[in-house]
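With one protein chain withheld, the remaining protein chains of the complex are depicted in position.
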Amino acid sequence: MHQQVILVKGKVLMAIIVNQNTKVIVQGITGKQGSFHTRQMLTYGTKVVAGVTPGKGGITLEGVPVYDTVQEVLENHQVDATVIFVQSAIAKDAVLEALEAGIGIVVVITEHIPVHDALKFISYAQRKRAILIGPNTFGIISSGKCKIGIPPNQFFIPGPVGLVSRSGTLTYEISEKLVTAGFGQSTAVGIGGDCVKGLTFTEILKLFEADPETNAVVLIGEIGGNAEEEASVYIKEMTKPVVAYIAGKSAPPEKQMGHAGAIIRRGRGTYQSKVKALSEAGALVAEIPSEVPAKISKLLV
Amino acid sequence: MHQQVILVKGKVLMAIIVNQNTKVIVQGITGKQGSFHTRQMLTYGTKVVAGVTPGKGGITLEGVPVYDTVQEVLENHQVDATVIFVQSAIAKDAVLEALEAGIGIVVVITEHIPVHDALKFISYAQRKRAILIGPNTFGIISSGKCKIGIPPNQFFIPGPVGLVSRSGTLTYEISEKLVTAGFGQSTAVGIGGDCVKGLTFTEILKLFEADPETNAVVLIGEIGGNAEEEASVYIKEMTKPVVAYIAGKSAPPEKQMGHAGAIIRRGRGTYQSKVKALSEAGALVAEIPSEVPAKISKLLV
Amino acid sequence: MRIFEYMGKELLNCFGLPAPKGKVVSCADEAALAATEIGPVVIKAQILSGKRGKSGGIRFANTPAEAKSIALELLGANIQGYLVEKLLVEEKLAVDQEFYLAVTIDEGTKSPVIIASNQGGIDIEEVPENQILRIHTDAELGMFPFIARNIVRRLGLDLNNQHRKELVKAILATYQVFQEKDAILVEINPLVFSGEKIFAADAKVIIDPDARFRQKDIPYVEDQTETEKLAQNLGISYVELKGDIAVMANGAGITMSILDMLLYYGGTPANFLDISGGTDTETTARALEILLAKKPKVIFINIFGGITRCDDVARAYAKVKKECSDIQVPVVIRLVGTNQDEGKRILQECGVEAYTDLEEAAAKAVELAAYAPAGNFS
Partner (left out) sequence: MRIFEYMGKELLNCFGLPAPKGKVVSCADEAALAATEIGPVVIKAQILSGKRGKSGGIRFANTPAEAKSIALELLGANIQGYLVEKLLVEEKLAVDQEFYLAVTIDEGTKSPVIIASNQGGIDIEEVPENQILRIHTDAELGMFPFIARNIVRRLGLDLNNQHRKELVKAILATYQVFQEKDAILVEINPLVFSGEKIFAADAKVIIDPDARFRQKDIPYVEDQTETEKLAQNLGISYVELKGDIAVMANGAGITMSILDMLLYYGGTPANFLDISGGTDTETTARALEILLAKKPKVIFINIFGGITRCDDVARAYAKVKKECSDIQVPVVIRLVGTNQDEGKRILQECGVEAYTDLEEAAAKAVELAAYAPAGNFS
């Protein structure tokens, strides 16, 4: 996958996917979420070079020029990544616009995107060899370097822990505990809370394994789906330690997908199945969030 | 593009796209055209290893086993190429079936395929990096080695002339004249008579340029479209001589596509435009078919 | 959004896969009339639950009189927690062969998947692995007849051409409903041959709730309690549970985690309530009222402020406290993030001291619930 190596004044700096030089645009910049988080990203130090909202081209928001189309942005700016804040019904159009224009990193914050739309734009991203994070993700943040998404700024400071998660607020919670315990994060990535996602746990874990700035990884999962079980296959091969926390131990069994879902999952998806797979792969599994910094502390100090 | 180099008993044998070892299946083998031409191909020496007709699996036709699906064929035979004889309405399904199964050479004989279907399967073939010849083509014949398609057997004998054409019977006519004049063909390829096609003139010319068995190329074109003008760009670069014949000098101007077509073609498409482009590129242009062997004769003898 | 069997069958029929001859009825006389027209029938309670057969929701009638008496029995009955309001009265088919067929989404491959088995009519989870086919399609390219033919072949059956064609048709129709109707599941179990024809004898269809805006011709089917509906109208997620500590938090993951934490410390959550979908003061106040109405022993609120502002939530609490003249239930609140100081100040004015540490707050909530008077808990 993508490992960016950047030379700044002769020094090699690494980060997974994004870094301090990543130039970002915001699609849906004039909406409530888009404008709020553009301000937050700028405050964090992210190089937000432009925004897109059809029909609003020409204005400036938080000092960032707004365009009608992605194509027009690319004629005027160098762009590495885009973050999607548009409403769910038009998200497919926005994502395809970014991919078709050749943007290599697409972070889809929007939630409630129809899953058939997500299937199609994820497939198209693979064809275009682009990195797609989400949908329904908090985004990606390489501490102190670049934040693309919505995590609160104060809980992400540089440090040795890589963080990958399916859930936003839970990640902030654990991140805050880590920071309080003295552990910053190299990069934190939200793979997204929907059933189909662009980057998976495994792909992110591979990047952390190769990242010299990351010494340990925290994986935050949830019941449902196969993602944690599939990640466990790779965790077995990793040289870096992994601490995992899985939410949903007490949640009632999901009613919806029924038999066909069960057939796809083949017994996977439960809290027990995930904890078993992770433990067997050598990950340390925390029972409650506060156990995460404790386990990291044992590993890294 | 694809240049096949095959070692048989230590000797290097070349041909463009197909050769004496190419294993072929026939989709639509039990139809009138499919069965007739399967017999003809077998007579020519083509290695027809299987046929496909849904619902007819299990029978044998001309000694060739028939299956219901391409997938089933591939479980039982090694296959390099397929030739499509199914009726036009289901041609897209048959072509996609072959491509999805991973067959690398697809020759689409069927005519009257809806152009929107052709656009889609040609695009999919590109994605799968497969060679697609046609639709509405007579096929491909590497003289004495392999015939995939419908040309009459007797007019194709081994020789130094590469032949590429948009039209079937006209090709046989010229091929017969060449053979009578003592010039066999290395390979003859029909790019197809429809407005969108898989392989183009230029792609075939490149293969002939690289083929040690080909010393000169005959290009048989028609009025309409840009194909000959686009080929001329490459002919300029070729080291091997090209003789061209364009049919339709006396045809009334095409009524159909009107302005938009004209905008796409920008003045190209007429007899005059094609002859001018070809001549300027260094091709010798024959006025009537019988001039073709005469010009080849001058070049090669 | 799961839809009723008869609706799923109508969709399948639109794309060329028929159901047995049948009628949807909502009174016993209609059931009798349908049986008069059709002959021997199967009568199926239209509820949003599987395993109706085991709960008496699927019955057979040979005469109109029998149909009427069964309908009288079923209509208005409660099966697996669902009120039976409609019945599907359908021809009792002579079944020659049964299949399982479904199309859904495989999150592992990020693509649609067709699941088929020649072991139909029984619970597919009980069918041996090696008798279940899983065929993935390309999300962009979609479905083609050749894929259906491959499935039919790989089912490994000795079928005549007519039956093969029928099965191909059924697979294409099922996939089309999945594709065109934004379904996340279309499941037919069993798919049956009766004579030369194929029929969907059952249909379970779940429509992607996020795609309802463009599937307006599919009627909205309700599968929620009154409180869940109320919450949905507010744009927030609410699920009722059986414990005594009411929970409000922002974010699905953290809310789930809080339920786990309460159990970890020995408590029991009364609900799951994620307010991240609507976080202004007014919506939060309404959400709080939902919790109060359930009369829990303790209310536990956790706000990790991002776009959700701590002061908004604090103001919501203050507002509800004032409107209800007083909140009797003890409330444990933990606030962190955007505008947390202002939020804590507002809460102090209401006499509530906000926590900063989540585990400490959760443990406190469990402790309060353990000592609360039993009568408060409905």
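In order of appearance the chains are A, B and C, and numbering begins at 1 in each one.
Heads up, the rule we're going with is that a contact is a pair of C-beta atoms (placed from the backbone, for glycine too) under 8 Å apart; a residue touches a chain by one contact, two chains touch by 3 or more.
Being a predicted model, the structure only gives us computed values, none of them experimental.
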Touch partners, limited to displayed chains, of the chain removed from view: A, B, C
Option from C:Leu33, C:Leu72, C:Val95 or C:Leu141 whose C-beta touches the chain left out: C:Leu141
Option touching the unshown chain, where B:Ala50, B:Val79, B:Ile113 or B:Ala244 are the choices: B:Ile113
Contacting the left-out chain in the complete assembly, out of B:Ile220, B:Val243 or B:Ile296: B:Ile220
Touch residues of chain A, complete complex, unshown partner: 54-55, 57, 68-72, 90, 92-94, 96-97, 100, 124
Those residues of chain B which, in the complete complex, touch the missing chain: 33, 36-37, 88-89, 112-117, 119-120, 122-124, 127, 150-152, 154, 165-173, 176, 193, 195-197, 220, 222-223, 225-227, 230, 245, 247-252, 256-264, 266, 287-290
Interface with the undisplayed chain - residues on chain C: 140-141
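Operating definition for what follows: only the chains that are shown with their structure count from here on.
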Overall pattern in which the protein chains touch one another (line/ring/star/complete/other): line
Chain ID, smallest distance between chain and overall C-alpha centroids: A
Identity of the chain that, by mean CA position, is farthest from chain B: C
Distance from chain C to chain B - Cα centre to Cα centre, in angstrom: 55
For chain A paired with chain C, centre-to-centre distance based on mean C-alpha positions, whole Å: 28
Interchain centroid distance [CA atoms averaged], chain A/chain B, Å: 49
Multi-chain contact sites of chain C, meaning residues that touch two or more partners: none
Per-residue overlap in chain B, given as positions that touch at least 2 other chains: none
